[in-house]
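What you see is the complex with one protein chain gone and the rest in place.
Order as written gives the chain letters A and B; numbering starts at 1 within each chain.
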Amino acid sequence: MAGEAALINAAARTSLWLQPHRIVLILIALALVFGAAFFMRWDWLPQYYEMGLLGIWRSLWILAVTCFLGFLLAVPLGLAQAAGSFWFSAPARTFCTVIRGTPLLIQLWLLYYGLGSLFPQYPWIRESWMWPYLRQAWPYGVLALTLSFAGYEGEVMRGAFAGVPKGQLEAARAFGMSRWKIFRRIWLPQAIYRALPTLTGETVLQLKSTPLVATISVIDIFAVSSKVRQDTYLTYEPLLLLALIYMIITGILVFAFSKIEARIPNKVG
Amino acid sequence: MKTVLKTFAAALLLGVAAMGVAKADPVKIGVAAEPYPPFTSPDASGKWVGWEIEFIDAVCAEEKLDCVITPVAWDGIIPALTTKKIDLIVSSMSITAEREKTIDFSDKYYNTPTAIIGPKDQKFGATPDDLKGKVVGVQVSTVHAVYAKKHFTGASEIKEYQTQDEANNDLAAGRLDAVQADSIALGEFLKSDQGKACCDLKGMVAPDDEVLGPGVGAGVRKEDTELKGKINAGIKAIRSNGKYDEISKKYFDFDIYGGGGAQSN
Partner (left out) sequence: MPPALPSAVRASNPGATLIDALLSASAAGIIELLSPYPPGWGGTLLLGLLHSIEIALGATVLGLLIGTGGAFGKLYGGPVVRDLLAVYTTVVRAVPELVLILLLYYAGTDLINQALTAMGYQRVDISGLAAGIAVLGFVQGAYSTEVIRGAILAIPQGQIEAARAYGMSPGLMLRRITLPAMLPFAIPGLANLWLIATKDTALLAVVGFYELALATRQAAGVTKAYFTFFFAAGVLYLILSLVSNLLIGRVEAWSRRGMPSLKEAR
């Protein structure tokens, strides 16, 4: 039964692609791609291939780490705003406002060029175990992107925490659950379910922010493409390929998230 | 119908463009938008100042060209020239065979050796052996980046920066062990408070004419032979009438034009 339905579904999907105007559009797109492949210069590809892969890996690594850390930070930020006393909620709200109200580029430069240039005047920092890390660029990139993700997602989590129906929490209390247990078993999971649909969009936005780290000398895929542009004086080819790479990554992200979301019960609250 | 559409499309394009149509074809002098003292840097009122600005003003005055300074990002300065956003690059760009594949250069207008600077509390020289295991900073798409890659790769880690300023700043912040660049620009940095406090000169790098080229020239589009001729004539004129030396004396206490045939680098 299920197989049959899937078959019909697939047939419907193919016929969707086979409408006459779509075929023409696809053919035009293919012609453009082949035109680009044949008439533009791609002879630099073998030389930069390995560097490009390393760059993609770095971009993805930064994306994964900052989204994960940012989300961990967003939970307390959201909770403090939704339920904390003034002394918790005010700083959390200020943090989110400042992060969301200023460009990430300025935050990044403030951390790297501003804060980073103040560190070396303190000998104890130069002598500490942190110095080898503080000397490099990527910790600043990771920090800035993490804070940014936390700022935006913290706002989402605030809404998610506030949106969990009071009745559920009251019922849990009536069962005699401790506060911590209510938070862990009822409130947090429900809030995360509610925030999940926004996570796809936020992650894609975060991916689109990663190239900014190239401006503080981290060699991600964007920096590799800049390098190709500077070495070869080609303008369009590296940028077009870069756009394609980001589109493929976005496509994979959206697809993966839709698979994950499908496995999570959508009836909440 | 077709003509209507065509006019409409053109009107739309012009509408977008009209906000920025420039008048009567001045020569747009492209300088890097990032400060590069003492050659090109903006002052607090937004005016561009420095040796190179005065130099090109003198050349333009000599050849009766209407020149406007147009800052563009260094990393896209050659595409900006080829796509006609600017007409001339006057931004301490060294003449190299690699660049000459894409653009043409005027005659050289200054030439200075390439230096290495580093933190005061460390003693080392400017040879690949000295720089072993060190992090060396250079500005992207400069001859220094190419030189560092050719001579120091393997032994030292090379970090590329969008601007010379950021490389200098990272050296002062202890993130780099050495910076390689033009000796005048680095001298200017060492004279600043920040440079005085942290760093000193380690030495001049070994010459490599193939990479470092015969000096700095003004970049022009290959087809702009007329402009190139005028610039060359202007350089020759201010060299012979003393204007060049007059400007240079304001900034330097030595001759930055460099020797004729036998160059030190």
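Just so it is clear, a contact is a pair of C-beta atoms (placed from the backbone, for glycine too) under 8 Å apart; a residue touches a chain by one contact, two chains touch by 3 or more.
Note that the structure is a prediction, hence the values are computed from the model and not measured.
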item	value
Chains in view that touch the one left out, judged over the entire complex	A, B
Identified contact with the non-displayed chain, of B:Ala61, B:Leu190 or B:Ala233	B:Leu190
Given B:Cys198, B:Val216, B:Ile231 or B:Ile247, the one touching the chain that is not displayed	B:Cys198
Contact partner of the left-out chain, one of A:Gln47, A:Thr102, A:Ser128 or A:Ser178	A:Thr102
Missing-chain contacts mapped onto subunit B	6, 9-10, 13-14, 16-22, 33-35, 37, 41-46, 71-73, 76, 79, 83-85, 112-113, 115, 120-121, 163, 165-166, 169, 172, 183-184, 186-187, 190-201, 204, 252, 254, 256, 264-265
Hidden partner interface residues of subunit A, rising order	19, 21-22, 25, 97-98, 100-107, 109-110, 113-115, 117-118, 120-121, 123, 204, 207-212, 215, 222, 235-236, 239-240, 242-243, 246-247, 250-251
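Here is the rule we use: only the chains that are shown with their structure count from here on.
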item	value
Centre-of-Cα separation between subunit B and subunit A, whole angstrom	37
Touching residues (chain side subunit A, partner subunit B) in the complex	113, 116-117, 119-120, 126, 131, 135-137, 215, 217, 226-227, 229-231, 233, 235
List of subunit B residues in touch with subunit A within their complex	75-76, 78-79, 82-83, 99, 101-102, 135, 140-141, 159-162, 166, 169-170, 172-175
